[in-house]
Each structure stands twice: as structure tokens, then as C-alpha cells.
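With one protein chain removed, the remaining protein chains of the complex are shown where they sit.
When the chains are written out, they are named A, B and C in that same order, and each has its own residue count from 1.
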Amino acid sequence: MSDTLDFRRIPWSPFLLALPAVVVFFGFLLAPLLSTAILSLQAFSLYTGIQNVYNLANYIEIFSDNYFFEIFARTARIAVLTTVLAIVVGAPEAYILMRMRAPWRGLFLLVALGPLLISVVSRTLGWALLFGSNGLINETLMALGLVESPVALMYTEFAVVIALTHVLMPFMIISVMVTLQRLNPQIENASLSLGASGFTTLRRVVIPQMVPGILAGSIIVFAMAASAFATPQIIGGRRLKVIATLVYDEFLYSLNWPLGAALAMLLFAAVIGVTVGCNALAERYFARIYR
Amino acid sequence: MTRSNAATNTGHAYLELASLTKRYGQITVVDSLTLDVRKGEFLSLLGPSGCGKTTTLQMIGGFVEPTSGNIRLQDRDLVRTPPSKRGLGMVFQSYALFPHMTAAQNVAYGLEVRRVGRAECEERVARALDLVGLAKFGDRYPRRMSGGQQQRVALARALVIEPSILLLDEPLSNLDASLREEMQVELRRIQQVTGTTTILVTHDQNEAMALSDRIVVMRAGQVEQIGRPEQVYEHPQTDFVAQFLGKTNLVSASVRTVNGVKEIVIGDQSFACDTALPEGPVRIAIRPEKMRLASSGIPGIVKNRVFQGTLWLLEITSEHGTILVQQPNVGTPPPRIGSACHLDLDGRDIHTFGTGV
Amino acid sequence: MKFKLALLASIATGVFAATATAQEVLYVAGNGGSQEELMRAEIFPAFQEATGVEIVYVAGNSANVLARLLAQQNNQEIDVAMMNTGPMSQAIELGICGDLDIGAHEDNIYDYAKFSSGKAVGFGSVALGLAYNTETFAENEWDAPTSWTELQDEKHKGRIVFQPLNNTNGLLALIKIAQINGGGVDNMDPGFAVMEENIAPNVLSFEPSSARLAEMFQSGEVDLSVWSSTQVKVLAETGFPIELAYPQEGAMVISNDVCAIAKDEPNPAAQEFINFLISPEIQETLAKNLGFSPTNKLAELTEEEAVGIPYGEEQVSLLENVDWDVVNQNREDWDRRWVREIER
Partner (left out) sequence: MRGRNGFWALAFHTLFVIFVLAPIAVVCLIAFTPESYLAMPTNGFSLRWFEALLDNRDFVTSFQTSLMLGLLSASAAALVAIPASIAIVRYRFPGRLFLLTLCMSPLMIPSIVLGVAFLRYLSQIGLGSTMPGLILSHVIIILPFILRTVMNSFGSLDPALDNAAASLGSSPWTTFRRVTFPLIVPGVVSGWILAFITSFDEVTMTIFIASPGLTTLPVRLMLYIEDSIDPLVAAVSAVLIALAVLTMLIIDRLFGLDKILIGNIDSDKNS
């Protein structure tokens, strides 16, 4: 950093530059979040609305009720399965894409990453159309004679996981490709020259080096899957509630905002906890190697 | 001895490259290259970037498939052998160390994939690390090592598998000048200790000369000259070799016989020379360090002088063009810029390339 | 760069030009599905012709409409809300509805359609029964449903839709089931028990959206559902083989109510629209198209048109209504029980 620029000598200029951002973020991020946190401590009844009592009753209710536990468990299950599926499909695909040559690589990159630009609602609608009992999958299965009557696909966890994987897959591919890009292209040759087979090279040299990318991608995919709303709402229906759709219901159907706020806060805490925790763990592990 | 690579045709070849060719579309990168490598020798492929030296090494290593031609190692066909089965050790320009493994794990890798027993493996890894002077660094990860240390790990990793040939792809180009010299000495020592047949690819003629038993000078995919370092330096067979290996002065001259004595005529000056030279106009090359200032000889004017510590480099303007002269620094400063001078030389230090202009 | 700028400029001008056209607008929230279709097709154009006010319709079921009203309580955008009686009583309680003046129609509206607070008014009630696909029933040689217990029959496993409790249809059906099993609004345990043990296993989906439910009938995913006479009538008119069975234990009645939203500066057109809605002509339109039972005594239906519609003083007096005060007091608990015991 040099000090030739005059305005750098004025000590308040960085604060002045940052002021709009600070105002916006304090006024429209921290304040609403704080207000929601306070709301989560309040009580509610259908006839009187939100009451000015402050206690942990909502949290106690959530933790003592097996119903909420089931929904939290389902959310975690869906998020984990989605993450695993995204790894199993996304990581190899990223590797395959990296090995492609022009012009195929550019073309398939568009195919793999382009869906990011398409609205989640549209993409999920596609899966709803595929999964429906008159959808393409069932029609194909029946035409092939594999099943006699339509298989129930809509409103199942399986369908939610598949659609979520489709929605979040690009993040995994991007993340893995970033690490693969940094990979020394001669490293595979080095392994081969030492007598390792292609498979051994993949297993012992390439995959271990993809791990940081897979981990970073998993954190993103997990966090987004755990808090996804549109896809579970459309594909999961009412019976297959996850935290996000439950929060939506509490706010926009049941009217119990304090309870909804408490659920949202817990989701927030869980997502931040898992991401920050995983990041810290990963960093501690990789710092040894990469710093 | 007119062709210095005549020697390569004698004795039993260890590695044979026969009419090796690599084309990418219309571009020929390596053009029917034929070369024999002897067991235990240190051979350098020297040339400017794009001359095909790295591609040649990659073909030997198995990472580039030849368009045509043969590679044989002790009568074993290498072209049809996958790289992992060739048993060659390779040190890459970027070292290509496995970043997620420690130095010792990197070195052990080649032994592990060969299923060498644990005890033996540990012992050989320790010995290899000791050989490269890193006995105490086995637990370090590559990112925490200096360039020189990484280089040594890469070397140990390639050597520990006891390769039939060690391939070095510009291994020193990422090191700074002083470290590079240190590693050159080290590399030579290690090669002599292990006796591993080594092929080095480099664009640095000093490195090639310092390390090699023989140098293969390459240009545009073809071999320009093969020989011992001093042979190639002292007796370049082409303009290109003369100019690529150190500074050289190229001058038009002619050869004649006067009183049964061969002499070479440069302008109005003549110098006794090698009797083998054919008569007629020739193009000659002479190294700057073989020229000296004298009281008589080719006249010129000092155009510039550069102090280089152990020596002075003078640029002299003459009727034959600018001529470079190196003068050892013996305490007396050379003539000032603008002063007139004369250049003398020994006719036997001259090399000629066919007929000149 | 030029190309990019031109692109942006053209998009921008398009946007600004499009949003520049302002007009007097009345925001009306209410049920989606057939009610929405009729409103858009006939009632709104008629109102616009009469008053010049354009109506923007916000579709959603009653609970959703109420939630959105509550969310915007400081800054209401919606002028008129149409909800079922349950949510409507809640809305009044929460101060969402403003004063209402139905002066001209006051004497002609049946008492059951009036609220004690006077802040809302009924504009049509419908019956709740069992809708079934007549074709599949005939194919399987099943008799038409005659009792609410039909829902418990194992032959319908996976082919029933039961609307969830936050939907008035679902709520009333559950109350009815409680009643026929010895309970009622003051004791819902029998209803929940039967629901959990005998009905829920047969249910394919707890689907609140009537539009979605209609699709499920059409696509053949379900054969039987608790549904309202309006929805069945609309679907039957498309030629689909569906009929509403009135169970012997009695059908339930759902009243559709409307109120003007409390605002600092209420849109005068809100009162106008509500009065328009309960005028005899519109009441007749609603009856003919949706099978709504008119709440205005002056609405006249021919005998043919009145088939299946509670019409006239005598029939109206038979309509079975629940005590919404009791229901609303307990609804939160029921909702809670419902999502835990039934819908999981």
C-alpha cells in the first residue's frame, strides 16, 4: 500500500466510503433480524394476536415436541441426502468437464451451469411434471411394462431430494472445478510416471485434491438444501414439511408468527452453525497442508 | 573428428529413439529424431523454447504419443507401454508434488504402488531423502517447503523407484540464480552416486554444459549437433549452435594456401589456420574470449565497454561489423570508448561453416 | 459496450412505459378456483362498467388471505376481503375489518348472514358433502356414498383427498365426524381418533387448494373427497363425472363472507363493491353459476335453478351452522393436534 494518494491521508475517507453500506446493512439487515429474534420470544393467540410477553416458551415448545423434532430430522435428512447425491454426481462430472476439450467443454459448461440462471420455480415445476402420476416417468415405466399402476413419486422425500439435487448441483460443480483448475496438470503424469495405474492415480492423487472443493461445495449445497423453500413446497406438498415450509405455514396460514420466528431463528442458527463449524474444521485440517 | 556424434553409433545403446516424429495437425514439433542414449550417461536436450525437446521427453515418459517412430529401452518397445509401466523416473518443471502428502509420503508413493513392504519402503524413503539432503524434512508438506527443497523431494521421489532412466524437464528453471548453481552441483553429485541414466531438458546452455556427459542441441524438432559439452562449444557445426551456446562473432572470410601453409584471410589480415579447411570463401565463427587486443591486426574502434567483474566485454566496430571481445580483468583497464585498436586472433580457434558470402 | 447500453435502455423504457398507466384500482382478496373465475369473468366487468373502478383480485384460501392482511396491518393494500366465517370472525376480532354500511340491503339480508359487530356480511353459502367420481364408482359397482363413514372404507385407500384443517372445508368435515362419533365442537377427541385411525390411512394428500383437488379428480388420482357444492358444480359442468353426495348425517354449511378492510383512507369503492355483491342481481348470478345460496331475500331463482341450493326462508332456516366463537377459541389447539396427529 502506498501513500501517494492524497485522499488516503484523510482518516475518515474509508468510513465515508463504507457509510452507505453500513447504513443499509444496519437498517435493513441487523435491525430486521433483531426484531425477528425478539418476535420469537413473544407469545401469540388467535384472538389477541402477538402479545407483549417475552420468554422462551416458543423454543421450549419446539424442543419438547416430537412433531418439530420430526420435521427438523426430515430437513436434515433431505439436506444430507441432497449433499451426498450432489457429491456423487457433481464431483465426477466436474472432473469429466475439466478433461473435455474445446468446443465440447464450453458447450457442456453451459449445460451444467446454465440452469443457475433459470428460476428455481421453473426448474422445480419441471420435476413436478416429470414426477406426477401422469408424468413422463410414470408413463415411461408403464409403457415399458415395469409397473402396472403409477408409482407415487410426488410428495415423497425421494422426489424432493432429486429435485433439490438438480437445483443445487451447479454449486457443487463450480466448487469442484475451481479446485481442479488449481490442480497442477502434471500431477497426474507424475503419479503415472511413478508406476501408479489410472485408477490408483484417481483414488490417491486426484480425489484427495478434490476434497477441499467437494467440502466447500458440500457446505454450500447443505446450507441451501436445509433452508430450501420452493422445491419442498412444490414437490413435497403439505405432508412432507421441512423447516422452511413449516415457517411459511406458521407465518402465512397459522398466523403464529412468534413460533414461526423461533423456528426461523433455529434454522438460521443450525445453518450458520453447520457452515461455520465445517469451515473451521476444514480450515484447521487443510491449513496443515496448504498454508 | 568431424562429426562428434559418430561416437554414439558405437557401443550398445541403452535407450534408442528411432525416427521419432510428433505432429499436431500441420505443425511438426519433433521431426524424425534419431538418438541413442548410453547406460549411465547424463544427456541434455538443449534448445530454445519450441524446439521439441520437452515433447521428446514427454514421448519418452509416455505422456505424449508419437505420430510415428520408435522408442526402445534395452530392446523393449516403450511406445506400446503405458507410462505407469515404463519404470522411468520423471522430475517435472513444476515438480508436480502431491500437495496433500508429506515429503516422505510423496517419496513413498512410487514404492507403495509397487507394493514394496513397509520396512523396506521406509528404509528406501529415508535413504532417498538423505541422498537429497532432506533427511529431517520428511514430515513437511510441500507448500511449507522452499523451491529448492521441493525440487529435492521431486528428485528423491523419482529416484527412489530406481528408474531405468531419470527424466528431468527443466527442473531448475523455477529456482533463482544462486540456488540453481547449487542444485546443478547437487544434481551432478547425485547422478554420479546413483549412476542413473539421466536425460535433462533445458534451454540454459550453461546448465547443459555443467551437468552433461553429452549435449543434444535441438532446433525446430531436429537434432542440430550431438557431442560432449566442450566439443559442442568449441566446435559448433552450424551458425545456430555457435550462437546458441554462448556469444560468438560471425564473419565472412576466405581460406587460401600460401607457401604450403593454410591461412584464413579476414579483410586484409591473414592468420595461420587448420590445414583441414577447404580453400575458398567461408563463413567463420570465433568466440569473444579467443580474441585479444593487440598492436596490430584487424583495425577497429571501441564502441562500448562493459565491466563484468572477472572480465571486460568490448564492442569493437570494424569493417566486418561489430566484433565482441572478452578481456580478462587483470587490473589494467581496456581502451576508452572511441579509441582506435587492433584485434588479433589465433587462426586455429576459428570454426568455419561451409562457404560464406 | 454500445450494444449493452442499447439493450439496457430498451428494457428500461419498456418497463417505465408499462408501469406508467395508472387507474383507480380496488384490491379484492378471496378464494381461488371457480369463485375467482366467475368474479373475473362476470362480476368484476359488471362492477367496472357500473363504477369505472378496476378490480385486482388476489387469490388465496381464507387462512392465507387473513395472514397477509395481518402482515400488512399497518399498511393495508387490500380493500375488500372475502373469507369463510371462521377466519372472518377472527379478522374482525383482530381489528382488520372496518365499518360496513349495507344500508339499502339491511332489511333484505337473512339474519344468519349478518355479524353481531356488523363489520362483515355473508354473500352466499354452500353445502359441504362428499364428492365422488361417478364413473369409477360405477365401474367398481360401488353404491353412491350415503354416509361420512364412506371415508373410512378401506376400498378407497390412497384415493381420497381430505382438505387440511386450515381450510374451512376440512375443519367443518372434522367437526361433523366428531359429531357423528359422539363429540362436537366442545369435544373433538372422537373426530381426531376416527380421522387418525380410519380415514388418514386412506388419504392420498391433504390438499388445501381446490384447483389442485379438481386436477387430482381429473387426472384420476382420487375418486372421493370432502368438497363443497360449488366446486363440484363447476367441475360437473365441464362434463366430468362428479357428483356431491349429501350424507344422511347431514351436510355442513359454509358461509362466504365479505368485509371492507380498516384503513386510514378507505377506498370508497370498497363499500360500493360489497353492496354490489349482495345486491339481488349478483346474488342470482352467484347462485346460478356457483350454487351459492343467496343471502339476499330479494334474489329470485326459478325452481330449476334452485335445485340443490338452499333457497327461501324455509330451507334457509334448516342450515346447520357451527358456533364459530367456540371453534375459533379452540382452533389453534386443533390445528396443532391436526399437524401432529393426522398430517405427518
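One rule holds in what follows: contacts are C-beta pairs under 8 Å (C-beta built on N, C-alpha and C of every residue); 3 or more make two chains touch, one makes a residue touch a chain.
Owing to the predicted nature of the structure, the values given are computational and were not obtained by experimental measurement.
Displayed chains that the missing chain touches over the full complex: A, C (touch as defined at the top). Check C:218, C:275 or C:330 against the missing chain and you find that the one touching it is C:218.
The residue touching the chain not shown here, chosen from A:43, A:57 or A:128, is A:128. One of C:39, C:53 or C:78 touches the chain omitted from the figure, and that residue is C:78.
Residues of chain C that touch the chain left out of view are 4, 7-8, 11-12, 14-16, 18-19, 25, 27, 29, 32-33, 56, 58-60, 68, 71-75, 77-78, 209, 211-212, 214-215, 218-219. Chain A residues in contact with the hidden partner, per the touch definition given at the top, are 1-2, 4-8, 11, 13-22, 24-25, 28-33, 35-36, 39, 89, 92-93, 96, 98-100, 106, 108-130, 132, 134, 136, 163, 166, 169-171, 174-175, 177-178, 180-181, 183, 185, 188, 198, 216, 223, 226-230, 233-234, 244, 247-248, 251-252, 257, 260-261, 264-265, 267-268, 271-272, 275.
Convention: only the chains that are shown with their structure count from here on.
Looking at chain A and chain B, not one chain touches each of them.
Most remote chain with respect to chain C, judged by CA-atom centres, is B.
The central chain of the assembly on a C-alpha centroid basis is A. If you average the Cα atoms of chain A and of chain B, the two centres end up 55 Å apart.
Chain A and chain C have Cα centroids lying 37 Å from one another.
Within chain B, not a single residue touches two or more of the remaining chains. Among the residues of chain A, none is in touch with two or more other chains. Put simply, chain A touches chain B in their complex at residues 184, 186-187, 189-198, 200, 204-205, 208-209, 211, 288-291. Against chain C, the residues of chain A that register as touching in their complex are 45-47, 49, 65-67, 70, 132-134, 152, 155, 237-239, 241, 249, 251-256. Only residues 63-64, 66-68, 70-71, 90, 93-94, 158, 164, 166, 205-208, 219-221, 328-329, 331-332, 335, 339-340, 343-344 of chain C touch chain A when the two sit together in their complex.
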